[in-house]
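Below is a structure I'd like to ask you about.
Of the protein chains in this complex, all but one are displayed in their positions.
For reference, chains read A and B in written order, and residue numbers begin at 1 within each chain.
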Amino acid sequence: MTTALRASAAPSTASGIGPQLKDAGLAALVAAVLLAPILGMETTPGPDGRLTLAFHFDLVAIGVVLVFLGRLALALFLRGRPPVRAREGGAVSAFVSRNAAWFGLAGLAFAIALPLLPFSSRYVIDVATTVVIYVMLGWGLNIVVGLAGLLDLGYVAFYAVGAYSYALFAQWFGFGFWMCLPIAGLLAATAGVLLGFPVLRLRGDYLAIVTLGFGEIIRLVLVNWYEVTGGPNGIADIPRPSFFGFPFTRNPAEGETAFHQLFGLEFSTLHRVIFLYYLALALALVTNLFVLRIRKLPIGRAWEALREDEIACKALGINPTNTKLTAFALGAMFGGFAGSFFATRQGFISPESFTFIESAIILAIVVLGGMGSQIGVVLAATVIVLLPELSRELETYRMLFFGAAMVLIMIWRPRGLLAHREPTLRLGTATGATSLSARGGGP
Amino acid sequence: MKTPILEIQHLTMRFGGLVAVDDLSFTAYREDVTAIIGPNGAGKTTVFNCLTGFYRPTAGQLTFHGHEGPVLLERLDGFRVPRHGLARTFQNIRLFGGMSVLENLVVAQHNHLMRASGFTLLGLVGAASYRRAEAEAVERARFWLERTGLLARADQLASSLPYGEQRKLEIARALCAGPKLLCLDEPAAGLNPRETAELGELLLELRDRHAIAVLLIEHDMSLVMRIADHIVVLDYGRKIADGPPERIKRDPAVIKAYLGETEEEELPPEVAADLAAAGGG
Partner (left out) sequence: MAYFIQQLINGVALGMVYGLIAIGYSMVYGIIGMINFAHGEIYMIGAFVSIIAFTLLGMLGISWAPLALLLVLLVAIAITALYGWTVERIAYRPLRGSFRLAPLISAIGMSIFLQTYVQVTQGAKIKPLQPVVTGGFTFEDASGFTITISWIQILIAVLTLVLMAGFTWVITSTPLGRAQRACEQDLKMAALCGVDVDRTISLTFVIGAALAAVAGLMATLYYGVIDFFIGFLAGVKAFTAAVLGGIGSIPGAMLGGLVLGLAEAFWSGYFSIEYKDVAAFTILVVVLIFLPTGILGRPEVEKV
């Protein structure tokens, strides 16, 4: 094997860059044919309503040159290097993962301090809240995809179940946020079990497409079931959260005390924004603690074992369906929590917020960050939410970037950018049990 | 008088028109290392897959005298088989490659730990009873790591181990599941002579010191002849011989199955050599 590699590497270092040039030329040719119609000829409605074409061959030329140079650079860069298929992440990833606790604490300190920092405007806090929600969704989906290795393309369905159950329970029964939150989580988990039970014995790619279908079914039901969901118009006037019963209003109703009165503050609409931020942060922290903890329990290890080899798991007596079901249900539950927070924050929900693209974004966060990595999810969520905020221009190109990134990451770092995994147990750490070895550990 | 641990009666497995195992009956005993041998494609692995619930046999009865008394294996779902005390390894090693060696061994004790963690609830609150159970599981893992010589590897990634150690790890993992009968599918494949000798020692030790019966599929005849107390020979899914090694060596049907076919077809020289050596010794 190594000799074969050396043999293939040797001539390319000796000879010029002829083969690479030819290769890049071919790639450029392919790019030209691919780009010419779609990028080069834009269909636009003409004056009579018929389509006409607007030509952008300058863009095609730029694209072709970029492909040529990119391909050439890649070929020269890879020349002489053996093809490495890194199973683990690199040194940086290992460093981050070993010191996860410190990075986590530093990040948490920053997150807590954020609203008090001088540059924190209402806008900054708003964006930060969005980041935190996506972090939470990423952590929830990470249970399913990263730990249990089940590709769920319909995660947004559980987010929707959470949001709608909050909205409906609040509207019909007048339940408050803290009452609705567990209900939403429970309902989402139930939806996860109902979906999961029949489909979790399917092969991985069938599962992916069934979850995709389920996500769409939920959305289509939301759109079409006017009587309950309000159809495409959605549900408005969802009650806003209160500070444990003290509303964030300037003039509270008779007999009520508003938040600013309680603390003797000047009324400010910022209070509610900050409160929502901390609420999201608290929910996300609960999610994180839960996931960190459960990873080190038998069920968490069984999830990872299932991801590695389902047949071996069966031969060790692990019930694959039940184990997957718990992952699915717990992932769904956190999606439901996030959904009900989303509903109370927006005050308005409609099916538009729960499209496949949303599932794809959450999946991208998990994949890019590193499947199974908690810190990776935070970084990926931050990048993915901030990217369109930096410039509105970028928003259109955001999905283009995600799609390309998902492909490239799978090629270069199949386990994600921060893929280094620390074992959940070490033999060194189990010294507390030495007394037991005297009795003999054998069966 | 030996006590039976596994009684296979009239086991038949068909895939469409192909009969992989044809009316096979034999008994394996608690005190024995039992070997199933036979040319490639004789149906040996299919027998294992029927035993461990991966295939549902077309016909036959598989009685296993497990932890909770006799059970009929053909009626169990695959994942329910191990808890009766039957563990197996695979011909193409199936480890949890992305997890550490120790984690592999702890996962093997899943059902026990699951109960100890109160199906996760006690574990989440960090109950002392669960922490104790986990420590015991680690100790059991340490014990088998020591016996298989993998202790120094405990915290390494399973996939980073060399091939021979991966084989050993898979056996250690099966042992952590607490079996009464250990089924090994070609455990010596790809091992060097020293590793094979160590494997033989380990299997004999299991039989003598830990009261674990062994059922193995193996092509390495010198290993089989050295450690097996009882050999079952399969050819084209049928049993052609069954008995102690001395008798198998001289059985004309076995010699024909191994050597007779080879006149017109490709010779597996190492098999012929092994058999000749074993027959002479």
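To be clear about the criterion, a contact is a pair of C-beta atoms (placed from the backbone, for glycine too) under 8 Å apart; a residue touches a chain by one contact, two chains touch by 3 or more.
These numbers were taken from a predicted model, which means no experiment stands behind them.
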Using the touch definition up top, pick the residue from A:Ala100, A:Val199 or A:Leu285 that touches the left-out chain.
-> A:Val199
Touch assignment to the omitted chain, from A:Ile217, A:Ala236 or A:Leu262, lands on A:Ile217
Given A:Val30, A:Val65 or A:Ala282, the residue that touches the chain left out of view is A:Val30
Over the whole complex, note the residues of chain A touching the chain we left out.
-> 30, 33-34, 37-39, 41-45, 49-53, 85, 145, 149, 151, 153, 198-199, 202, 204-206, 208-210, 212-214, 216-217, 220-221, 223-224, 311, 356, 360, 363-364, 367, 371, 396-397, 399-400, 402-407, 410-411, 414-415
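In the analysis below, only the chains that are shown with their structure count from here on.
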Averaged over CA atoms, how far is the centre of chain A from the centre of chain B? Could you give it in whole Å?
-> 42
Spell out the part of chain A that touches chain B in their complex, as residue ranges.
-> 87-88, 290, 293-294, 297-299, 301-302, 304-305, 307-309, 311-320, 326, 421, 423-428, 430, 432-433, 436-437, 440-443
Contact footprint of chain A on chain B as seen in their complex | 52-54, 78-83, 87-88, 90, 94-100, 102-104, 106-108, 110-111, 113-114, 116-117, 119-120, 123-124, 134-136, 138-145, 147, 151, 154-155, 157, 159, 173-175, 177-178, 210, 212
